[in-house]
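Got a structure for you, questions after.
Missing here is one protein chain; the remaining ones are kept as they sit in the complex.
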Amino acid sequence: MEQKQPRRSQHRESMRNQDANIQQMEEALLFLKNVKGKVILKENHTLINHIFAVENFGLKHGIPPDAINVLLNLVLSGNLADSLNARLLKCLIPASEVTQSSIIQAVSLFCAGKCSANTQIMFLRWLITVFDYITCKDILSSFYNFFFCFLNYDNLCPYLCHLLYLLTKKDHVRPFRVRKLMELQNKKGLQPHLLGLLSIYKIFCPELVSLTLPSRFKSYFKSSHFLWRMELREIAKRNAGNPAGDCRIILGEKEQILSHSRKRKWNSNPLPPVHSSIWGKGPVLADNLVSNEQTFPIERLQTFPQLLDNIHRLELPAQMGSVLKSPLLLHYVNCIKDDTPFLRLNYWLAFTLHEECAWYKGNKRSKEEIEAFLETVANMQQFLQEGLYSTEGFLYKSLPHWNGSHQSHILDLISWIPMSPSSEMEELLYKPLAQLFISSSVYFKCSILESLKALLHNWLVWHSVSVERIHTQSTNMNGTMSGLLTSVKDLIHFIGRLSTLGLQIHNSNLLLHFVLDIYELVSDMYVKFSLPLVVLPPPGVFYPALLSTDCVNLNQLCYIMYRYRTNLVTAKTNERQIKAQMHLNIHSHTFQEFNKYLTAMVGCLWTSQAFHQDTHPQGIHLETHLLESSGVSTYKKAFNIVYHPALIGYSVHFYHQVFSKDKLFRLQSIKGRLWNKYLDFLYSQGLNGLKLFIESSVNRLASNSQQQEPCDLLLSKS
Amino acid sequence: MATLRPFDKMPMLNAAALLLVGTEESHREQLASAMLKEPKTFEVKIHMAQSLPLPYEREHLRPRFDMVVFLINLHSQFSLSTVLASLTHLDVNFFLGKVCFVAIGGGQVKHCMVDIATVKKLADTHLSTLLFSEFDSEDDVTCTARRLLQMVQICAGLVPGISALYLGSFMNSTLQTDQF
């Protein structure tokens, strides 16, 4: 209690209020505990007052576990009127956890059907809402069949489906249950909640569910099933004493015991005893008899050595969200082959992202909270080296609404989108992104391109890993290969279009820098990632870079063209040597295009012939009269590494180094022997890309003349 | 009943003029002030109207509009029908890239009186851009304002070599990947 002096009296005041509240609550509980038999609502002021006290306390502090027990029993006994039951359930916000015995009693009362259908519905909604706070999910899970039997009741069905969706494990998916659900489905038509339940069945056992389900991004359950969310979170936060965290996503940080000594009685459990809640591994029997191993409780897992010692007997917590922030558990998740944790994680994440991070839905979560969570998710994906389909779904839903809020976080997530068929990507990613791109500032454009580069990089890494796998397993994957090539190619073309447009709009060296950064990756796909694909930059990227006014980009372009050359040459040699080990997907057109670019470059940097020689239809060929009208008399010799706008600063500098001040300033004198010296000077200034390009593509040994033909144009495939 | 035309007056130097049309005054104000707050390299003139046609009497005071933005409040059917009626008072040449629809409040599905698919179709039919925005979030309004400023800059011809028409057609062509 490190409050300052002036606030102390205020504090004492609130403590006093709290004491009064607690006392009222105690009295109310005592009264309600003793309710036996039907109670009439009318004119029953004591009852109303007590209920009011409970509501008051519950919404403020949450209800402690023992009181939950009492209240649930009362509500489900059917002794009170429906309206009162609803009011009680609505304020039944757990202060900490919900205990096993409360659940057992409540569910048995629920099954006995003493209360009305409306109260039963309210109870189910309550269960769904507090699901994450129930520590003993294996108990709930063992009630699976009871809940399942109630599916026949039309009015309970939507809520039961939601609850069962949350509970379902692979063991629960049995043919007889599938039959029952299909029968219901046939009887009642396409109900979203039944589809939702069937969808998780299908995920677990695709062979049992033959139904084709609609789009995977559909939401099956109404969020109105929840009684409260904000309140629950508020109270959880307050009681955990941690304003920043959502208790469901923190593991191993539960040592914060409440500081208010008076409140202890109500919250004797330090909050929230995150997960000993381990899902029983199927029937108890099999577990006990077949494996003699003891499981290692997750909450005791604190250090890496512990993880190493116990990795074979860990079980993941039911609240998969807690995995997010724990590097230890992420390591574990990374190792296991079982899909189930991923399914749970995806379900949880999809829901949480949609409900809490969809900023456009008018959620009242603060920007910081959303961004902190998105960052956690991005870090987790980076750790797992994999994009999850829940984040993908979230992005696809959100992108049309995205105007740029949480910019860097959303872009981070975009770079982990898993590869999908192009048609899907076009509709869901490229289209909204292009729309955003055209109406964004140059800086935003740079960030978008950077994230697309990361996306491409992730795809390429993913591919190169799977290629290794193919080689070791020697399976033929030609089919997937062509799909992959198309996807990669389409992404690069999309990037090319965006880049062209961006450079047209902004004429910015910064943007060009980001664009060339991507092509550095693209140019090396064949050699570095063994992807049999070479895609050249479009002319809208190549020419601006070639005529760029700064040496950084020009140097980068030289490096890129050098890498393209290396890749094409390697591809050609490989093709000759090992016939079609990998079907080479490089079109002869690519070679032709490359040669055109090469001609233009050599003309620009070496022979001063760029404006005459360029044959590219979108190139920089200029009519002689135009060149003459510029007033530059020596135009035929005036565009090379000496005069190029990006390099002219260097040539002047060099000139002054070589010649004395008095000499008449004539850059034309840089030729012959000096030309070579000038080149060395340029190389010494860190223009390595230029060096690599000139040394590989311009044959200088033949003579010392600067008027040389570009040497070895790559032969195009006939 | 004058039809609003894109090139009926001479442009202003280094400036762009924008017309915001929509039934909710608060939305118009919010968006306009967000746009004016943004730093920019050109001047922006923003005019607002509840619907088209514009009254005749103040015609001479108006600049040449480079872009018309229709604000549709998805929580009100009236808002949509007003916009629909206004469209008929716009010269067709505006639809060559100088019209933008902003649909407001699509996130809160339960309050929506207008289907999102309806506005999507509206924008598609008129070959115009559709933005979604939430006006109860200041952040989102600012972001929307930035996007509109980028668009109006191009519509006003302040970006050499890029026309609104070209930009509009770019959207459709992103989907073709016929490049060898």
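By written order: A and B. Residues from 1 in each chain.
Keep in mind that, in the parts below, contacts are C-beta pairs under 8 Å (C-beta built on N, C-alpha and C of every residue); 3 or more make two chains touch, one makes a residue touch a chain.
The definition used in the following text is that contacts and distances are computed from a predicted model.
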item: Among "Ribosomal RNA-processing protein 42", "Actin-related protein 4", "Centromere protein K" or "Mediator of RNA polymerase II transcription subunit 17", UniProt-listed name of the chain not shown; value: "Centromere protein K"
item: From A:Q23, A:S423, A:S629 or A:N676, residue that would touch the chain that is not displayed; value: A:S629
item: Sole contact to the chain not displayed, among B:S33, B:Q50 or B:T88; value: B:T88
item: Hidden partner chain, residues of subunit A it touches; value: 149, 174-176, 180, 285, 289-290, 304, 307-309, 311-312, 327, 331, 334-335, 382-383, 446, 508-510, 513-514, 549-552, 622-623, 626, 629-631, 645, 647-650, 652-653, 656, 665, 685-686
item: Hidden partner chain, residues of subunit B it touches; value: 3, 5, 7-11, 87-93, 95-96, 124-127, 163, 165-166, 168-169
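Simple rule for what comes next: only the chains that are shown with their structure count from here on.
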item: Cα-centroid distance, subunit A relative to subunit B, in whole angstrom; value: 32
item: Complex contact set, residues of subunit B against subunit A; value: 106-109, 129, 131-134, 136-137, 139-140, 143-144, 146-148, 150-151, 154, 159, 161-162, 167, 170-171, 173-175, 177, 179-180
item: Contacting residues of subunit A [partner subunit B, same complex]; value: 358-362, 367, 400-401, 403-405, 422, 426, 430-431, 434-436, 438-441, 489-490, 493-494, 496-498, 501, 504-505, 538, 587, 589-590
